[in-house]
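Every protein chain of the complex appears in place save one, which is left out.
Our next item is chain A:
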Amino acid sequence: MAIDKVTLEILKNHCRAAAESMAFTLYRTAHSTFVKETEDFTTGLTTPEGETFATPVELGATWFVGLNYGTVIRMIDHYDEGDICMTNDPYSGHVCTHSPDMHIWKPVFHEGEIVCFVVGHIHNTDVGGAVPASISRTLSEVHQEGIRIPPAKVVKKGAFNHELIDVMLANVRMPEQNWGDLKAQIAAMNTGERRVHEMIAKFGVETFKAGVAGLLDYAEQQARSIMATLPDGDYFFDDYLDEDAAGGFPCRIALTLKIRGETCVLDFTGSDPQIESSVNMPTGGQPRHALLMVGFVYILYSLDPTLFLNSGVCRVAESILPEGTIVNPVFPAAVGLRTLSVQRLQGVIFGAFAQAAPDRLPSSPASGGPIMNVNTIDNRTGRRVMAAIGAISGGAGGSPRGDGTEGSGANASFLKNTPVEINEAEVPFKILRYGLCQDSGGAGKYRGGNALEMIFQAHAPNTRVTARNRDRTRFSSWGILGGKAGSHSKFVLNPGSNREENLGNVDILTIGPGDVVHIASGGSGGWGDPLERDPAAVLWDVRRGFVSTKAAEQSYGVVLTPGGVDEAATARLRADLARERPKQEGFFDYGANRLAYEKIWTRANYDALTELLAATPVHWRFFVKHRVFEAIDALDPVTLAGDGSDVRAAFDGVVERFPQLRAALAA
């Protein structure tokens, strides 16, 4: 039965109401402050096969629009009414993508038949394992990231499975929080189930079923219409994580976006091997895995915000995910900190799409802003305090619609900060500055948003500062169409003193009384030629302190006088700058560091590395990558050919050095 489109719209509102009601119920009844603060949870409704047809948009994480519960639904061989199942194992069906995320699903029955599932997840503050909060970049195996529960029934016919719950709670650091949050999840499931029953009573089961199919089709049609506005073609883009380990080498994520009519293929061939730290993205190679679809959904929704968000959107895309890479790691690679790599992956998707529609899409948002925690002793009470401070995020990229937003935005729009006054009330330290960094946004006709920075001073010994998700100290966010790259992120101890220390991508630091820390996110990329920026806009930026007078001249060619813009001098300077500057090659500006890096690691060299590593057994790849990088680093850059031969020679050298590798390659 096909559903008429008036009923479809009404049913759509009811389905969204169900999903939103689940989210509000979960949010309201959750125990942990972490959930309340970060809204790191989702709720939704799926088809009996697991396709999400309704999600909340008001509350919760933005990452799981296209989540498909099918794999875990099928791992339970029989459902009774009143059952609720859960899993937090990233390697059982790949619905869960790191161990703190407890996913839960409940079948909704109508006259003995499953008509849909109500589903959702919550990020638990801790699920045990090697470190508090269960996540650390230093972990290398999923076993270190806490207890893992493969798909299992936590409620059987309405009765708690206490044996399972007790095992979980015995393995976590704050069991009362996990238990409280699990109850909140269950309350949300029951809310969703009741709403579905109400819908069936109102619309009839056949209309409901037809409506569910109709809603997925509707989202798909909308997505197809949006895709149809983009020109066919192959669009390659790659970007790097600064490090694949503490002090390690860059890690590439590469994408060839193939747009064909109303559909596209996201081919991630060229992405680096899975790595020995916890930033791997566990997708199981599923072509529409939710983690891969996040960036894609952002793009489509931004092109048309009337898009109804559900799995139907993802039907128009398919991914190719080579096994043993950072985008499809094999067990037991650690995955806890995949947030860092997923954000970069979103940026890679943005970069590919930006080439298809540069007149409609922004340049790179900032990323690399950390989630900051301070753990110290309060001199006033002697009590140990731990508090999240910040966020210290960056802005949105410039776009044809205007400048990027300052300090947050784009794919980090969900972040909230903690007020300075609350921070100082909770933590014995003093914040010296919290605000925007001048000149951090990439120059452009439309400027990238400026980054946030914080400077603070510790008051107690053994103050531990953790800065999760830091990156972009080496490689910048990119600008397009002449727009410039954003500034690097910063982490500096005791700036301006003789004890100044640049901490790079360090993410854990212990400081003492009097120590000053300066931390800044990266700036975001600019859009379009800065010499074409309206001089009045440059003046306005200078007056607001967002751009310095010096940058106004050097980056924008705008000469200012106390009264305003010196039109004549600006015209002269702009002409000079246009003549003198090196002709920009290509669509992107990546910043100086990447330019220098790619003189050595040319596209051909990197592709050669990818090809060689792809033919190497998974457990050798990370090791071999590092030996090859070391070998290339040891060479005089001027001797490099850049055509792939450098890397092939280096690889051969590594094989030479390690006969065990030769045997592994032969096998």
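Note that in this section a contact is a pair of C-beta atoms (placed from the backbone, for glycine too) under 8 Å apart; a residue touches a chain by one contact, two chains touch by 3 or more; residues count from 1.
We adopt the following convention: contacts and distances are computed from a predicted model.
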Checklist outcome for this item: Answer for the undisplayed chain, UniProt naming, from "ABC transporter permease", "N-methylhydantoinase A", "carbamoyl-phosphate synthase (ammonia)" or "Dissimilatory sulfite reductase", is "N-methylhydantoinase A"
Checklist outcome for this item: Of A:Phe109, A:Phe268 or A:Tyr298, the residue touching the omitted chain is A:Tyr298
Checklist outcome for this item: From A:Thr46, A:Thr62, A:Ser277 or A:Thr570, the answer for touching the chain not displayed is A:Thr62
Item to check | Residue of A:Ser413, A:Asn462, A:Thr549 or A:Ser645 in touch with the missing chain, whole complex considered | outcome: A:Ser413
Checklist outcome for this item: Where chain A meets the left-out chain, the residues are 5-6, 8-10, 13-14, 16-18, 20-25, 27-29, 31, 33, 36-37, 57-58, 62, 65, 176, 180, 183, 187, 191, 198, 218, 221-222, 225, 297-299, 301-302, 305-306, 309, 350, 361-362, 365, 391, 393, 396, 399, 401, 405-411, 413-422, 424-425, 430-436, 452, 455, 540, 543-546
